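Heads up: the structure comes next, in structure tokens.
Selected chains only, in their assembly positions.
Chain lettering (A, B and C) follows the sequence in which the chains are written, and residue indices restart at 1 in each chain.
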């Protein structure tokens, strides 16, 4: 049993971490930090936790945190991790930073996309980018893991088996993602998040400028050894959870894309022995609903000989594999647990 | 570890039972019966089960069933249990019948509301009506438990602490329930169930004639020792899951209803030591979302001195406490497990 | 052609008024007041108005308003009408106040429920409560009409034909209403209004204390000449629009409720020649979806001989018949137009 603390417990990611951790056989939640709900039970923020045995919320304090827990999830907004992570590392703790502070290796890119100077350069250098399936050994050895962005997770899992191939043109790739709205969080209120405005509304946003673009490119460059530059377009759809990523890649000059069956075989080999990535049979398409509330990732593959392109579709839960689920999976790797511990529950359906 | 079989595995209740049982520490799912998906993995019916270790579906056969499992959930439609339950009992098995066949003790009422002659009179006489909180000892001793209806569960939990009191007029009670649409199931298709027709639609149905009415009255009569006759009105709201029950009761002649605080104290005493029934603080109202996907029941209480009435509100998940969750809780009681085993996960939120 | 101004144009009620008025044959929108969008086209607030010929928004100013329009809809929050209505009346204008300032005749009740001293006593005395079907002559003669609350409209239309009868006990009435969330408006942001929190959530609020209670009672007292005191419970359901009201009334001492068919005949006679109130055939139930975006009201009637109660169900659009639609209908009456002018479009379906 390890003692785990969650900093930023009263946000959506915090709630989802608590939910997963309550079902985890190797973990005890011993510390919940939330300034908004200081001194109150977390069920004040989320009545769904009524009847659970959980500590009261308190305002984050390094000494208390360090005394009460050994492993931390930092789940506050961007910018918070830069301050907290180094001091927790110095106390010998392990940390997963759920937001973006430790994802981008290039501080200039970070500054450009997030509008802040990075103030934790050493920790950033040490941090491992935590797509669990792609870097399990590095994650297992890490003290600080940068939990990937939700869109980035979907895009990277969809394209990782493809970008290293010789038949695809990495400059041709387009990633078109459709997300539920929980990614916007609970605390930043705007009319755009109201039920009345989201319902029946589908729209793109941050076209050509979204922050997850450099994250996707950085990771696909690492995997492929090529200079990947792509278009990423996020969309909001009227649902709470889920990201459906549709990725397009054209054949490289003079090449022909493999058949759908060959693509499926390729992906299944790539993700063999991965408990959470399911490559669907030919003719099947993933649906966000099938991974709702889980750490699973469903991938569909179609090869279009007419246009010489492949179309990869990938469904994850933005709060699960796209946030809290993957964070738990990374914790499992970092702590030497079975990587699937506490994460195998199937989606609630319907 | 007990070996469990689900008959009717490819319906919504079947899927929900599988989901709960996969997380149950004392159970192994060894038998799944579905004629529609015979010979196929259950993930063909519900891709959410991809990656889980589950037996293939087969058509129900008594000998095979009896060989493969010791405890059964009968989750096919009304009328199926009357045929299957007696033969499984004869093989020494324990069974929970999820639909309505064993709920109504009076066969004439059964015939009137369900349009069928009852053909399993002995099993009916033996069956225990399974509101887990109200009849734990009888359930623990039972071989056959009739799992209560979803609406009935909400109404009974809302009113059970009230009907035995001397200050309330049991003839004054009105139960107005709002349900998600998953209760209609997956197999009976009609235009009324289409997303396009449900979305933005709220309406009552079966007003004054719904089948759960005699079930609610039968149980409240047993609890109170009084002749309860009430109005029950079910409504559909555009959501997958959840039942919000709003129950009204007037003070008995010459009596005054207790204050909200007194009502809350009364309910908390009634449900003390019950892990799933949460009586909310004064001023709080239960929300179906807070119990989504769970076996929990949240109850709110308001006393209105202006009209001398009490208003009880009660939120459950119709697929959880209203069906599969309560069925598992009953199984726990019948098998001598902790009644909360496998059921403590909080709601997914948001 | 009359010149119409809308004060509070950038709220939901404002938007709905504009939508109706654009389709009105006798009206020209000449003035839109919104401090938030001063100097901007209303399409900045609602891109749905792109391509429409509408004046720019301006901050409310009495002189400008009086110069530009002859008929006004005051659609800002509670409290605004008390200030604006008297000065517009003094300039010889006609006004419909959409919020609550002129609904309650008793200023103490107003103060109790709205927390404000009433500062426009003369205008309040003059104001006509605007359920179009019940007070057409008074409305036609009025300079200031108080547009009824959305819940109140549904409850009053459901019960008006009943409360004057001798067979019903007016002290027994219970009104249980289910509403979409647009009634909360656009400007008051809270986490409770977020899509993520509303979706899959059904709950009651303001139980026994909601502001529309005195409004319903005041009007039903006027109609019936009896002292009506009832329970009104509002609920939120995950939809944008619509109110489904379920009202219960018991037979008076020694009386028997009429049959459903008799009730239907009674209601049809009551609402004969009313273009917007549709009393459904026996066995049919109204659905909010069928009146979505309209000024229609659908009513269903069931008589329960078992409990000697009648159950009346009533569907309206809270933004239509419950707000902007009824306001236009009242304007039609006040201006001598056909009361259905501009309002006959059926619901968008699906």
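Annotations for the structure displayed:
Everything that follows uses one rule, which is that a contact is a pair of C-beta atoms (placed from the backbone, for glycine too) under 8 Å apart; a residue touches a chain by one contact, two chains touch by 3 or more.
Keep in mind it's a predicted model, so treat the numbers as computed, not measured.
This homomeric assembly is drawn with 3 chains in place; in total, the structure file defines 4 copies of the chain.
Just so it is clear, only the chains that are shown with their structure count from here on.
For chain C, the chain with the farthest CA centroid is A.
The distance from the centre of chain A to the centre of chain B, with each centre set as the mean of the Cα atoms, comes to 36 Å.
Chain A and chain C have centres, each the mean of its CA atoms, that are 46 Å apart.
Contact with two or more other chains is made by residues 180, 194, 196-197, 199-200, 238-240 of chain C.
Within the complex formed with chain B, the chain A residues making contact are 12, 15-16, 18-19, 22-23, 46-52, 182, 186, 240-241, 275-276, 278, 280, 284, 286-287, 289-294, 296, 298, 344-350.
Interface residues of chain B, counted against chain C in their complex, comprise 172, 174, 176, 178, 180, 194, 196-197, 199-205, 207-208, 229-231, 233, 235, 237-242, 244, 246, 248, 285-290, 292, 300, 302-304, 306-307, 309, 311, 313, 315, 350. Of all the residues in chain C, the ones that touch chain A in their complex are 12, 180-182, 186-187, 189-191, 193-200, 238-240.
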